[in-house]
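Just dropping this structure here.
What you see is the complex with one protein chain gone and the rest in place.
By written order: A and B. Residues from 1 in each chain.
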Amino acid sequence: MSKELAQLSISELAPMLREREVSPVELTQSVINRVKALDKEINSYVEYNEEKAVESAKKAEREIINGEYKGALHGIPMALKDILHIKGEKSAFGSKIHKDFISNEDATVVSKLKSTGVVFTGKLNMHEYAWGGTTNNPHFGPTRNPWNLEKIPGGSSGGSGAAVAADLTIASLGTDTGGSIRMPAAACGIVGLKPTHGRVSKSGCFPLSWSLDHIGPMTKTVEDAAILLEYISGYDANDPTTVSVPVDQYTSYLTGDIKGKVIGIEEDYFFHNVDEKIELFVRKAIDQMEAMGAKVEIVKIPSLKYAQFAEMMTCYAEGGTIHAKNIRERPEDFGEDIRLDVKLAQAISSTDYLQAQQVRNMMKREFAKVFEKVDVLLAPMLPILPPDIGDLSANNLGVFSCPANLTGLPAISLPCGMSEGLPVGLQIIGPAFEEGKVLNFAYAYEKTNPLKGMKPPFLMELNKSL
Amino acid sequence: MSEVWAKKTISELAPLLQKREISPVEVTMSVFDRVQKLNDSINAYISINNEEKVLEKAKKAEKEIVVGNYRGPLHGIPLALKDILYFKGETVTMGSKIHENFTPDFDATVVAKLKEAGSLFTGKLNMHEYAYGGTTNNPHFGPCRNPWNIDRIPGGSSGGSGAAVAADMTIASLGTDTAGSIRIPASICGIVGLKPTHGLVSKYGCFPLSWSLDHIGPMTKTVQDAAILLQAITGYDEKDATSVASSPANYVMSLTGDIKGKVIGIEEDFFFNMIDHEVDSLVKKGIRKLEDLGARIQLVKIPSLKFAEFAEYMTFMSESALIHQNNFNQRPEDFGEDVRQSLRMANNPTAIDYLQAQQIRRRLAKEFTMMFEQVDVLIAPTLPVIASVIGEESVFINGQECSQTETLIRLTSPANLVGIPSISIPAGFSKGLPVGMQIMGPAFSEKLIMNFAFAFEQTNPLKGLKPVIGELVK
Partner (left out) sequence: MKSAVSNLLISMGVDVNEEEAILLESRWEELQQLKKDLDQVIPNPADIALRNVVMKEK
């Protein structure tokens, strides 16, 4: 086999598993072996359990042999961000306070994945309580970017980003409150999708900010993201923010045809203060899509001027409410970087919070108007290349991410080039509940193979020794 | 003689108008008559419309009816609304100095609906400044007075509506209710006041006090009139983002008076705590009357009610602070003193206070929902007290001194917090002043609670008495 099993995608593995060419057990073992060999350097897992994973893989194998094939995810090994409750297992949420917390219920998305035959390999590192974008975790150690171990993998779903990029998991789920799926996807050169608010149930997911939080897939390919989205979406009575919009067959949208579609470009906000190289790659991607037959239109979204105000006030206020008790009773148990933020959050006035909601309302209307004229909006994902671990000056990483959280619109990040040895991410934002359209644009662009099949160099070295 | 029409209800006047036995002109003149006679004593009207102009419109309505173009029970009926609802091209003050010359360029949705239904408007009614209080002791337009005793408050913030309906200075009215501002004046003035389900009536074109607590609703002489008005003003409105779609309902038809077999919930720890003895006994008497009509009682518990006050204050203080923020920063002296004080509140709520209040509301809503699986309606006093003297800051309940505002809104706020409908109806008199009883039901149960109210109304709790004002006698 030229490629290790662990290096394949869901859509490559599914037919092999279904046809019994490959066993879930060998696949799982392949993943676990990589974790054992490589994760010392990357630190993407907080915990993995080889025995349990193999047992679960054996169960999947039995089921497939008995003809009970459940679908594309059956027998696929996955590790999820340690923010989702898995019944009977420890979930620390990246914190010290919850270090020994044992969940007594599965999150809705976990139970959906379990019932479809996913094999869980372990839990992935995250920024403490999801409250930050570096995954430089003081309690579990920093996760490192597989492309350059001195750099951050992004966050807060940094463990998921790094693990998918380094083939330490076939795919993952992350959460996104101000970019926490899409920023690590950009930093680690993978695909990360934040669906529409209310598309995926958040029941059983530890919250950061209720009205901004989203759960979504982090994968090697766009098709994998579409597959995962099909399985995790849907109305859930346990999460009153979910909606009864029917779940699409997202994979069926992936034609790669974007002829005649209109791409919107907003320049005052999304192209302001961006690293030159990043802008270059994003513009090149836009050119490539024009070459595929799409048209470009410049649009204006004035309320974006206050996007960061609205994001900060909302996230601080809602997050601050969740941690209000602990920050008073045991502040020293919070990591230093988030401790100050959680304290600051306690002082936010209700009028600032409400004013932020007014901004969001305006922004939703402006985006809705824009989407009357264009199909999707394209933009950079990060303003700069991933900084060094420990570099405290990088605090504006979420500037281009937050509009999609504030408005609840679906947004995806996928690679569009390499600069200084680090991946560059392209963001595609679409209208509410039109994940299919967003995924198809991403799919069309992905076919141009922007990373030219490159993988993190240090892994190439280590692969040889495996 | 012309006073006769002003004293009638919508449901009495409508058939007469439809059959052309009387004209909208006579009815309107009758109302204006009473307004001229009484407004100096009661001060229910902030602005009285030009009588000639209104009579012109009345003539138009008459013509329409004569040619067979009868629009419905509100056609040709003169109304006056709380001065918080926008009328295109007319001055709408919100009872304030800051907006004393404000002229909106569009009609509120409910105003448009009433105009469409053929209503006429005699003027705009007094209110507590910006709806921010329960006494309608308005420093810019003068205090509104209780028709039953003009030294006493009419309640608020829709005090003008309460007083005008009670004194037959308008056939009916609309008020707004954020912590009780429809039901408090209804209770105090001895009329019917309905706060519908949140989102049932569009708030587009209504100046807000607190977005998530505000409701618009009818204030009328009878339950049937409330049903007629409600029918006319409900409906999904995309211009109001809090508006909900509801299936069309015929509220008037559901007033059968039959409540046999229905279950009345009584919650005692909150709703019957710290209540004036006479009020308590009147309301309990009222409940017993409903038992006589075939309903039965069940005790219930709603534990989160002990946080209701906190949730109400945090929510409306926060939301109203933002609404008035600019004006309060730029021209605080133009607010009346009590409103200015409220806005200045020493401890500005934090966002976390506000969000914790929302968490309480969700818990409370769940508890109410579970409770309504056991019982059909919840009945309680509307207020713990009767009308206080104008200018008093505190009230006495069974000898104990309490804050006026807290006392007024205490029992009415829960229905605002969870958005369920509540109707206040007269239950009797204490010391010559009306006492109100409120009937609450699950979301969208207006038919049910109005039917209960109707059944009780048939027992004639006020014994047909009307307020005696000045030299005018019943």
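The rule is short, and it goes like this: a residue touches a chain if its C-beta (ideal position, glycine included) is under 8 Å from a C-beta of that chain, and two chains touch if they have at least 3 such contacts.
Remember, it's a predicted structure, so these values are computed and weren't measured experimentally.
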{"item": "Full-complex contact with the absent chain, from B:Leu322, B:Leu343, B:Val395 or B:Ile449", "value": "B:Leu322"}
{"item": "Which residue of B:Val339, B:Val418, B:Val435 or B:Ile469 touches the chain not shown here", "value": "B:Val418"}
{"item": "Option from A:Asn49, A:Gln288, A:Asn361 or A:Thr448 whose C-beta touches the chain left out", "value": "A:Asn361"}
{"item": "Among A:Pro240, A:Gly256, A:Gly390 or A:Pro457, the residue in touch with the chain that has been omitted", "value": "A:Pro240"}
{"item": "Contacts of chain A with the absent chain, listed as residue ranges", "value": "240-241, 302-303, 305-306, 308-309, 312-313, 327-328, 331, 340-341, 343-344, 346-348, 352, 354-355, 357-359, 361-362"}
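Please note the rule applied: only the chains that are shown with their structure count from here on.
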{"item": "Chain centre separation in whole Å, for chain B relative to chain A (CA means)", "value": "50"}
{"item": "Residue numbers on chain A that touch chain B, as the complex places them", "value": "313, 316-318, 320-321, 324, 345-355, 358, 361"}
{"item": "Complex interface listing, chain B residues touching chain A", "value": "241, 314, 317-319, 321-322, 325, 348-356, 359"}
